[in-house]
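What you see is the complex with one protein chain gone and the rest in place.
For chain A:
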Amino acid sequence: MKRYSAFAIAREALRHHEGWERAWRSPEPKARYDVVIVGAGGHGLATAYWLGKNHGITNIAVIEKGWLGGGNTGRNTTIIRSNYLQDPSAAIYEKSRSLYETMSQDLNYNVMFSPRGVMMLAQTQHEVRGYRRTAHANALQGVATEFISPQRVKELCPIMNIDGPRYPVLGALWQPRGGTARHDAVAWGYARACSDMGMDIIQKCEVTGIRREGGKVTAVETTKGEIGCGKLGIVVAGHSGELAEMAGFRLPIESVSLQALVSEPIKPCMDVVVMANTVHGYMSQSDKGEMVIGGGADGFNNYTQRGSFHHIEETVRALVETFPMISRLKMLRQWGGIVDMTGDRSPILSKTPVEGVFVNCGWGTGGFKAIPGSGWAMAELMAKGHAPLADAFSLDRFREGRFIDESVAAGVAH
């Protein structure tokens, strides 16, 4: 792999940019791999990357039914934060946030991580109490957050109306080292690094069945033929239920559609990420100038990547009250992603009833921020059978009643 650098740009400028090589190879699948990862999104690729980097396992195929990073990795609002209430969540999300800080250097790929700060507005007394509690919890967990006053909110984000008649801003949970990153670049960067370690990334290859012998996985059947595997990682977000059915077990997961939209680009007006959970809306400004807006999820099972108009209306109506200046913005695009919701709104990183099969799913509405940490923990789990960051997120927590309840902590989509 040729490294990207300022020197490389100068070199290519002198020879008509003909020397750039493809970022990753697209080989045909081999008959067998030590590890097969299903799903070439951020989480799947990060899992493969850390398997190679931390555990020396590189005989890996990452297979993907569509194109690389074309699922929820390319459909989110790119927010990165780690201000969670429960200890296991704070541990894995903070690990993830810290890995984002060095990701561009680690991967030699600019993921445009921008630690611009994330604030979660408290617009009811209930939220004020909740976020104060989270700030105290974060202090004990070593996550840098603080509860800030409405005046400080106004200083950090002058376009906000903090005296809204319905939902005045009463304060905010502020994480200065949170921010955003370029979502596609995260997938592309990991893919390039994985390919460089000798792993095969196989796109347009759909899994149609999972072969087992004596309760142990032996191969996956795909549209490109059977691929043998020693271990299988299922990292397919909203489609986890389907894969689990092929492997013969059920997951405590329901798939719903979550949507987002972006406005036309405007001049820089907002250099922080703002989340308003009471009114189900969050917003940040991309480097292109578009306002990136996320809203609430559907409440019913849904595999269509569309979303529905009344959710847009709800979200935009609430945001216009808090940000009056966006009322005349035109919206450019709207899309939906299929998110995998668990009962306690926390992810599942776990062994399964089938030996050799591991799942990484249930990230729900907040998976992008977790990509590097999720991959780190999943790789350790697959290599060693247990991992400090993953153990609390095992499947048996539902049977044993060990919930990691973040739905109460976040209030809504998080």
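A few comments on the model shown:
Basically, a contact is a pair of C-beta atoms (placed from the backbone, for glycine too) under 8 Å apart; a residue touches a chain by one contact, two chains touch by 3 or more; residues count from 1.
Throughout what follows, contacts and distances are computed from a predicted model.
Per its UniProt entry, the chain excluded from the display bears the name "Putative sarcosine oxidase delta subunit protein", taken from "Molybdopterin synthase catalytic subunit", "Putative sarcosine oxidase delta subunit protein", "Tetratricopeptide repeat-containing protein" or "Glycosyl transferase family 2".
Touching the chain that is not shown, out of A:Gly69, A:Gly241 or A:Gly281: A:Gly241 (per the contact rule at the top). Checked against the full complex, the one of A:Arg3, A:His16 or A:Arg250 touching the unshown chain is A:Arg250. On the side of chain A, touch with the chain left out of the figure occurs at residues 239, 241-242, 245, 250-255, 298-304, 308-310, 343, 398-400.
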